[in-house]
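The complex is shown incomplete by one protein chain, all other protein chains being positioned as in the whole.
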Amino acid sequence: MVALDASSLMGDRGAQARVTMLALMAALLLTGLLSLSHGASGVSLWSLIEALTSGQAMPDRDRLILWEIRLPRMLTGVLVGASLAVAGAVMQGLFRNPLADPGLVGVGAGAGLGAVVAIVLGGLAPLWLTQAVGYHLVPLAAFLGGWASTLVLYRVATRSGRTSVATMLLAGIALGALAGAATGVLVYIADDRQLRDLTFWGLGSLGGASWPKLLAAGPVMALALVAAPFLARGLNGLALGEAAAHHIGLPIQRVKAVAILTVAAATGAAVAVAGGIGFIGIVVPHLLRLATGPDHRFLLLNAGLAGATLLLLADLIARSIIAPAELPIGIVTATLGAPVFLWILLRRRGLVDL
Amino acid sequence: MLISNDIRVSLGKVPVLHGISAAARAGEVTVIVGPNGSGKTTLLRALTGDVAFQGRVCLNGQDCARLRPWELAALRGVLPQASALAFPFTVAEVVRLGLTVATHANRAELVVRALGAVDMEGFARRLYQELSGGQQARVQLARVLVQVWEPVVAGVPRWLFLDEPVASLDIAHQLAVVRLMRDFARRGGGVVTVLHDLNLTAMAADRVWLMDQGRLTGQGAMAEVLTDAALELAYGCPLRVGRLPALGGWFALPQAAGVA
Partner (left out) sequence: MNRARFVSVGGVHAGLTAMLLLLALATAARADDGPRRVIAAGGSAAEIVFALGQGDRLIARDTTSSFPQAVLDLPDVGYVRRLSPENLIAMEPDLILAEHDAGPPETIEILTRAGVPMVILPEARTPADVLAKIGLTAQALGLPEAGAQLLARTQSDLDAAAQAAASLPARPRVMFVLSLQGGRILAAGSDTSAAAMIALAGGVNAVEGFIGYKPLTDEAAIAAAPDVILAMDRGGDMAVEADELLAHPALALTPAAQRAQVVRMDGLYLLGFGPRTGAAALELNTALRAVIPAGRG
């Protein structure tokens, strides 16, 4: 009893964060159901429920739409949205900067380069490779690109067992420029159709979601999402700076290594299945920090829930606003995210820096 | 017992500490003093492992280099000279970070008591970044205090390493911090701190390490080290150390030649 009283008295925002978490869970559940039940074909979840309860078999077409189109798409959206938001939150905690983004450690640039290489030079790939991976060549290349650049950066920034976050940031900018240049070269030699593919890839979409893709990338994202909450204490400590985090007893080297690998895995896999989707990683954690404080024990979980919800909503808009065509989801998240981002920047002017 | 064995630190190729060997006892306040650039803070940072150094630091008979971060954290709290905080944490949340590796039953109550000890009890829900510099310094001190709240656990003394803990505080809170340090030592803990103010040093210290140009020019009981001659040599200006007859407290008064 005393503990409870004391904690509410002493500005612990845990209770608030827990309520938010419940609300977000409910929101995600609702959005998930909406995502399953909403679509151009008019097949609704209720018809599924009805079919299940009445024991009748659903029409093949309806089952296909729910099971092969909407369900993998919904699950992909949940995992990708959660991964992007959690990766953003982890990265911001690691760099002690609310504007940090997985793009900073080169995951984005590396993944982008991988995708561009696959799109432009995919035709030159050896036959055995194309036969083995089929049309998953682009996602695979994006994932490998993201991981490779992260590992390179990690090696560059780590000396005698210590990773310098600042070095990593600077090297990330350099590697980003290099990847940008390489991407530029490829864009330069790309033809019209490849350029269109590149544009669409860069804008992201859940349109290509399918069970095989989900089964390949889903476990990687899920693993990262499960690992992230264990970083909460470490990231909280890092807010004090690395030295102070060490002095309150945290194994910061391990925290940093796990954080970087988590971000690389989550972002690499998310970018691989859904292309470049911006702003979720920055906007979601920032809004949550405003609402319930920066405590990562709640922030990471809430960011995952909110990111998943937002991406599902964005996807609902993307696939219905210009139906029967489909808008790239990156356009939706950027259109919603950019004004919020500007609003954050405007607010920041008046506040204490960082 | 804290033992510093031949500690050498170089920044680039410039040696800053030339082999410091010294000892501090639990149950005592040890103050590191010396003029600007004499290596006080560097020495404290070497003792806490925040700069690369040659030599050895032993705490309670254990080589610090061999201890895990959480083992060290259970043994000592460290207050750096300046603390930056990312993200808008509340005061209570910042202090609770000091309990990261603790297994205390009643964390919330401990946070409240630590805030009381630094005269910040009404501020728990305030955002840290909205406080003044002095208030922030007190919150950081509370965070360190809460980490080693009991000065002795299972017969083993715990330690406070404080780098200029009074730097941005007003006089009343400076004295409060001196009282905190003395109290921690009286109850069996060890305190090692860097101070600038010789009067506060005289008031707080059981033991003094006097630094000059990267060397230890004196170590021992306060009254033995803080002599007129030693201070004048280190600081390069005449100083008079004495006891006020009326109050019994120590003072160090600069003898300002040429100032009327």
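A few points about this structure:
Every chain is named by a letter (A and B) in the order it is written, and numbering of its residues begins at 1.
Basically, contacts are C-beta pairs under 8 Å (C-beta built on N, C-alpha and C of every residue); 3 or more make two chains touch, one makes a residue touch a chain.
All values reported here derive from a predicted model rather than from experimental measurement.
Touched by the hidden chain within the whole complex are the displayed chains A. Within the complete assembly, A:Leu34 is the residue of A:Met21, A:Leu34, A:Leu169 or A:Leu287 that touches the hidden chain. The omitted chain makes contact with just one of the residues A:Arg13, A:Arg70, A:Arg233 or A:Lys256: A:Arg70. In the full complex, chain A contacts the hidden chain through residues 34, 37-42, 44, 46-47, 50, 59-61, 64-65, 68-70, 134-135, 188-189, 191-193, 196-197, 200, 205, 207-210, 213, 319, 322-326, 328.
The definition used in the following text is that only the chains that are shown with their structure count from here on.
Centre-to-centre separation of chain A and chain B, using mean CA positions: 44 Å. Per the touch definition, chain B reaches chain A in the complex via residues 48-50, 68-70, 72-74, 76-78, 80, 83-94, 96-98, 100-101, 106-109, 111-112, 115, 124-126, 129-130, 143, 147.
Contact residues on chain A toward chain B in their complex (touch as defined above): 2-3, 6-7, 9-13, 93, 96-98, 233, 236-241, 243-244, 246-252, 289, 293-295, 351-352, 354.
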